[in-house]
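Got a structure for you, written out below as C-alpha cells; questions coming shortly.
Only one protein chain is missing from this complex, and each of the others stays in its spot.
Here is chain A:
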Amino acid sequence: MKFRAKIIDVGCLNHFTRVVNTISKLTKTCILRLTPGNLYFVLSGKIASGGVSMWCELSQANFFDEYQLEGVAPEANEICLEVTPENLSRALRTAQNAKCVKIKLTKKHCPCLTFAAELPTLSSVSRVVTHDIPVDVIPRRLWHDFKEPSVPDFDVSIYLPPLKTMKNVVDRMKNLSNFLVIEANLNGEMNLKIETDLVSVTTHFKDLGNPPWGDDGSQGRSHSRDPELMAQTRVDIRKLQQFLMGQQVNPSKAMCNIVHKRIIHLILLHEDVSLQYFIPAVA
C-alpha cells in the first residue's frame, strides 16, 4: 500500500484547500478513498452522523502534478482511510503560499497522511513544514460501506436558488424551528417552510427550473407527474444549515432531488468536483 501525490500549481492548491475546507465543515470524520483516477470523501449514513451521507468526488488529474498509488492488491487497487478533515484543512491552511505540497501515506507512530510543504524564504534553503495526520486504514472487508450511493428514485428534481440566498433564509428559520419542510414541483417552484405553534413561515422560490434527467431510471416516477404537485420532505434544519454554511466551492450547478417524505439529495457540481449530500426525512 503506497500513496504519494504532489501539488505545485497554486490554483490547484487553493482549489483543493477549498474542497477540503468544505468537507471539514460537513463532518468531523469521513472516509478518504483513493483510486488511481479519483479521490473520494465519503460519509455513509450511519446513525452517529444523524443519517446524513456524503459523496464527494475529485478527479486527481485536475489537482495533482504527481500522483502514485499502489493499492491493497492488484485486483483492488485502492486505499481506504478514515480521516479527520479538520486536520487536513489545518495542514493545507499553513501551506497557502507553498512552492509545492507533497502528500504521502507514511508509517510513523501510526499510519499517517504526511503533508509536507516547501515554503518560500529569502535564503537559499527552503523552509519545510510537515504535518503527520493520523489516519485509520479501513480493511477491505468494510469497503462495501463506502460505495457510491445511487441516485434515489426521486419525485421531483429542481435547481437550487443561489446558495447564499438559501443560507440567509435557512439561518433565519433556524431561530424559529428545529425542522424545515422543503418542497418543490416540476414547475420550477420550491418552498422552504417552517411551522410552529406560534408562527408559520414560508419562503417561495419560482422559475428555478427542473434538471433534465433524460432516460435515466430515476425519471420514471416524475414522468407522468402533475407539474403543480409538490413533493415534500421534513428535515433537521441544522443538517441543511451545515450543508449551506460549509460551501466554499462556488458550484456551477446546484440541485436537489426530493423523494417525497423520505430523503433529500443535494448535488453540487463544479467542473471537476461533485458533491452529493443526503439528508433523511424526519417524521
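Rule of thumb we're sticking to: a residue touches a chain if its C-beta (ideal position, glycine included) is under 8 Å from a C-beta of that chain, and two chains touch if they have at least 3 such contacts; residues count from 1.
Please note the rule applied: contacts and distances are computed from a predicted model.
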Protein name (UniProt record) of the chain left out of view, among "EF-hand domain-containing protein", "SKP1-like protein", "Exoribonuclease phosphorolytic domain-containing protein" or "Cell cycle checkpoint control protein": "Cell cycle checkpoint control protein"
Contact with the hidden chain (one of A:61, A:110 or A:142): A:110
Absent-chain contact - pick from A:14, A:68 or A:94: A:94
Omitted-chain contact residue, chosen from A:127, A:206, A:225 or A:261: A:127
Chain A residues that touch the omitted chain in the full complex: 84, 87, 90-91, 94, 108-110, 121-134
